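Of the protein chains in this complex, all but one are displayed in their positions.
Order of writing sets the labels: A, B and C. Residues in every chain begin at 1.
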Amino acid sequence: MSHDEHQTHHVNYLAVFFVLCGCTGLSVLFDVMSMSKGVTIVLVLAVACAKAMSVMMYFMHLKFEGNWKFVLLAPTTILAIGLPIALFPDIGRSYYINVAPQVTTWAPEVAEYEREHAAAAEHSEESH
Amino acid sequence: MATITPALETHGHGHDHAHGHHEQTFIQKYVFSTDHKVIGIQFLITTLLMLMVGGALALAVRWQLAFPWENMPIVGKLFGVFQGEGGQISPEFYTMLFTMHASVMIFLVIIPVLAGAFGNFLIPLQIGADDMAFPVLNMLSYWFMWPAIFCFGYSFIAGGATAGPANGWTSYPVLSDIASASPSSGEAQTWWLFGLTLVGVSSMMGSVNYMTTIINMRAPGMTLFRMPLTIWSMFITAILQAFALPVLTAAGFMLVFDRLHTLIPTSIHSVFFVPAGLVVNNAAPTVGGGQPLLWQHLFWFYSHPAVYIMLLPAMGMVSDMLACMCRKPVFGYKPMVYSMAAIAGLGFIVWGHHMFTSGMNPALGMTFMTSTMMIALPSAIKVFNWIGTIWDGDIQFNAVFLNCAAFVALFIVGGLSGIFMAAVPVDIYFHDTYFIVAHFHYVLFGATLFGVFAGVQFWFPKMWGREMHDGVQKVHFVLTFIGMNGTFFPMHLLGIAGMPRRYADPYLHGYLEHLLPMNQFMTISAIIMGFAQFLLLGNFFYSIFYGKKVGRNPWNANGLEWSAPSPPGHGNFDVPPVCYRGPYEYSGPESEALGQDFILQTTAPPAGVKVAAAHH
Amino acid sequence: MKKFWALFFWFWPLVALYLCVIAPGRNWWFPSKPLSTLGHQIDGLFYLILIIVTVTFVGTEFALGYALWKGATKNPSSRAWFSHGSHKLEIVWTIVPAFVLVFISLTQLDVLADIRVLSRFPDSVKEAPVAEVMARQFEWRIRYPKPGTDLMTSPQPGDLYYVNEVHVPAAVPTMINLRTQDVQHAFFVPRLRVKQDAVPGLVIPVWFEIEEAGDYELLCAELCGWGHYKMKARIVAESPEGVSAYLTRLEREQNEDGVQEAETASVE
Partner (left out) sequence: MGIPIPNSKLGMWLFLGTEIMFFTAFIGSYIVLRLGSNGWPTRYEDTHINVLLGGINTFVLIVSSYCVVVAHEAMAQKNFSKARGYLWVTTLLAFLFLGIKGVEYKGKIDYDILPGRIPETSSQAMQKVSDQLEELVRERFHAYTHSGVITAERPGDLLGIAPLVQALQSAERPSSMTDAEFKGYQESAAADYELFQKWMNLEQHVVADVSLAQPALPADYLVKREALGAGERLPALKLEEVRTYLTELKTTGPLSGLISARVFDPHPMVYGNIFASCYFIMTGFHAIHVIVGMILFGMVLKQGSSLNERWTDWVENSGLYWHFVDLVWIFLFPLLYII
């Protein structure tokens, strides 16, 4: 029950660090590569999860903690994932006709403007 | 674990016992104290006073409903000063009244009295710790209440003294978001939001503290399943707070940023909850990309668990008190624990039942309906176990017991009306009628407050070393019970008759005209009940100074707290407590062996007597 | 005195029950019998729950009172019953309510779907809302399509407008499109047992079938500001011919009366 001796697990923090850097590079790479939007999203988020896992496991020492970590983190994770999922059917899409979108209702000229500048936009998307 | 005989080692982790007895100034001792008992009592007195404020607001609401548009007697003059209308309640003012009534009652009375007052006072005492895990944080959690009270209070006058926040305690955008939609709220609504955030911060500090204390600072032998149900309930409540409250805080910030321009005109002006194309008060159409339903979801994601935050601690305390007053073990201790856990777990997935008519996706509606129905199940288990606890007990008919019995009786009513509303088609009719108002006053007032009344009297001796006058408490009980039912039972009928809530003048609508006399009857009941509260206050403050002196264990109860001196000194226990059994071994063989009907958790088992297992 | 308290806890549920029994006779009950088809179903479900709940209420309250009575009449020298509970009982009183609650939920689903699920709306109304009801602080603005045309989401020339009075056909399924111009409101017709919030940004279809011609009060049931209590309007249900006659009249008034025209123009 005492905590005096701090954990003697030796983690090669430098290795973890390089993995994290590599992952960051990877997400930037995915952004630059021309893939379909959906694929990019999935890949980039997967990389983020991998990074999060390594930070939690090694930097935050969860790998070496007792079972309390599950008691604390399992419900948190469920709620954290559950909340957006529960919000989705109402906010992420709507069951009824939504008349609020302004592209059509409120700014016909903006649509025009967008069209005019579409070419320029595509150009810049590549450069950036 | 049932027969553990813990070594008499000192407990605690990274937590030394050296409370250097340096002299404390008055301020350190009673004002900015870090002693959990002082903080608990500070919370208790603050909330009792806030109960008066909230109650006075409620009576003003009732006045308007019984005597619409008539000048208020006595206090009318006072309001008249604010309003310049000779004490007549204007519709804006009425809206503000019930908004602030609910805000005060929920955020400044019920939540802080349960977790803040009883939680603070009881947790270390009942688990045998000398204080909370983080005493300074604990002190801060009390002192964060005051800026909140200030913000709520300031919001009364911020709007140029005509009206305060007037969007209901649920504060639904777009009404609460676009300043011109409810002009009388203006700046006041923004202050109200600050107040809400601050009470959130206060509760949050408390909850982290409670969880840590309960997990890590139990006395030797105090295993999880030897903890009193009060502790279990506080623990589960703290978990609910910890996971639900941050969501409200975040949503509150979003709404604050939507409204910040009402305070600082040139500041940012976000649109989290405002969609495009609304024409409010003939202004130019709004431009935005937000969604009003987002607030409702985020708000109820907190506020539904919050209604259990407002109930579970009372449930725990009532279980403790019932066992003691019936001289019997709690019937089904483990089912009681599990059902509280189930209420908490299910409590997170039912929030949508407040939104059945809100334009929510019907598929969500069905899901939320089913989960809501299921949450009645653990509540049912609790009700049956309370009755089982009373059953065949050696009942002490004092005011503590009566208030606890009323808790059970009235919770049943409030819970059962919840079943009607959980059923979506029926709720379509009942939503936003007085049926809802009846429901939540039965659970909030009928259950929680009666539990609080009992708890105040039960633990009073531990707080002050004196007891409250039982006779006065009984009179208070009878008056409050009758007044409460007289006020709130007819609300069910009003709801069935289709009277919408939040109406300054329902009688404008022909089919509600004939309900005026009933409303007058309810108002009179409410006034009686209101004045009955003076008995409680009077008894409370009188007994602090002149009550009968009592010893450590006036109720012959079992909990660890009763082995400490009354009132306990700094550090709580004169003998470091060791726990040998569960808290409910009333009238068992062990106690019989001692020739009494109780046995303290700290009493070492006499040689030769097998220690009763608290669970099976 | 002990017995008094036991009786006290027996007495008040009796008063409560008595009050509920006499309530319908005193007009403290539903404002009228349900006057729409869905209303009948809603009331049916209400009474079903009422029966279950009353049984539970009586059972638990009287058990509580009886436990008190037992305590009050207990032989002072005998001890309390030393029991930590009963496994069997716990199982019984978990399973029985569970069944009851699941049963209640299941009975609701169909009606809920009929009320809210768009694909289950009667075919006759799905495509043809009779009017758009636009809530606004603090009144209801009604827009009918020009007779002979369909209702469009956005206002069309020739649409007919009126305030605080909706004319709909009786005895046939009817659908309106509910909207709000500013904050949330709710479309509440007590006698029809209809309630639906109007949400900024959404067009929410609401359907009902009024059984009898007549006037029905329409109220707002979502806090929408200081004037929330006075958003009073009426729904007039009449024969389909009556409705078309009304619309023709409205059209005539609107087109012939210069003042009226200016008013409706400002609505647009």
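Here, contacts are C-beta pairs under 8 Å (C-beta built on N, C-alpha and C of every residue); 3 or more make two chains touch, one makes a residue touch a chain.
All figures in this text were calculated on a predicted structure; none of them were measured in a lab.
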In the full complex, displayed partners of the excluded chain: A, B
Hidden-chain contact residue, picked from the options B:Val38, B:Met72, B:Ala166 or B:Val247: B:Val247
Given B:Leu298, B:Ala405, B:Leu535 or B:Ala564, the one touching the chain that is not displayed: B:Leu298
For chain A, the residues touching the chain missing from this view: 1-3, 6-7, 11, 13-14, 16-17, 20-21, 24, 27-28, 30-31, 37, 40-41, 44-45, 47-48, 51-52, 55-56, 58-60, 65-66, 68, 72-73, 76, 79-80, 83-84, 87-88, 91-94, 98, 101-104, 106-107, 109-110, 113-114, 120-121, 124-125, 128
Touch residues of chain B, complete complex, unshown partner: 11, 13-15, 133-134, 204, 207-209, 211-212, 215-223, 242-247, 249-251, 253-254, 257, 261, 268-272, 276, 287-291, 294, 298
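By definition in this document, only the chains that are shown with their structure count from here on.
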Averaged-CA centre spacing for the pair chain C and chain A, given as whole angstrom: 43
Between chain C and chain B, distance of the C-alpha-averaged centres to the nearest whole Å: 30
Chain A-chain B separation of Cα centroids, rounded to whole Å: 38
Multi-chain contact sites of chain B, meaning residues that touch two or more partners: 275-277, 291, 293, 359, 362
Junction residues of chain C, two or more chains touched: 199-202, 204
Complex interface listing, chain B residues touching chain A: 13-14, 243, 247, 275-277, 285, 287, 289, 291, 293-294, 297, 301, 348-349, 352, 359-364
Chain C - residues contacting chain B, complex: 1-2, 5, 8-9, 12-13, 15-16, 19-20, 23, 27-31, 38, 41-42, 45-46, 49-50, 52-53, 56-57, 60-61, 63-64, 67-68, 70-72, 74, 78-87, 89-90, 93-94, 97-98, 101-102, 104-105, 108-109, 111-113, 115-117, 137, 180-184, 186, 188, 190-191, 193-202, 204, 217, 219-230, 232
Footprint of chain C on chain B - complex, ascending: 90-92, 95, 163, 166-168, 172, 174-175, 178, 181-182, 184, 274-281, 291-293, 326-335, 357-359, 362, 365-366, 369-370, 373-374, 376-377, 380-381, 383-385, 387-388, 390-395, 397, 402, 405, 408-409, 412-413, 416-417, 419-420, 423-426, 428-429, 431-433, 478, 481, 485, 489-490, 492-494, 496-498, 500, 502-506, 508-511, 514-515, 518, 584, 586-589, 592, 597, 614-616
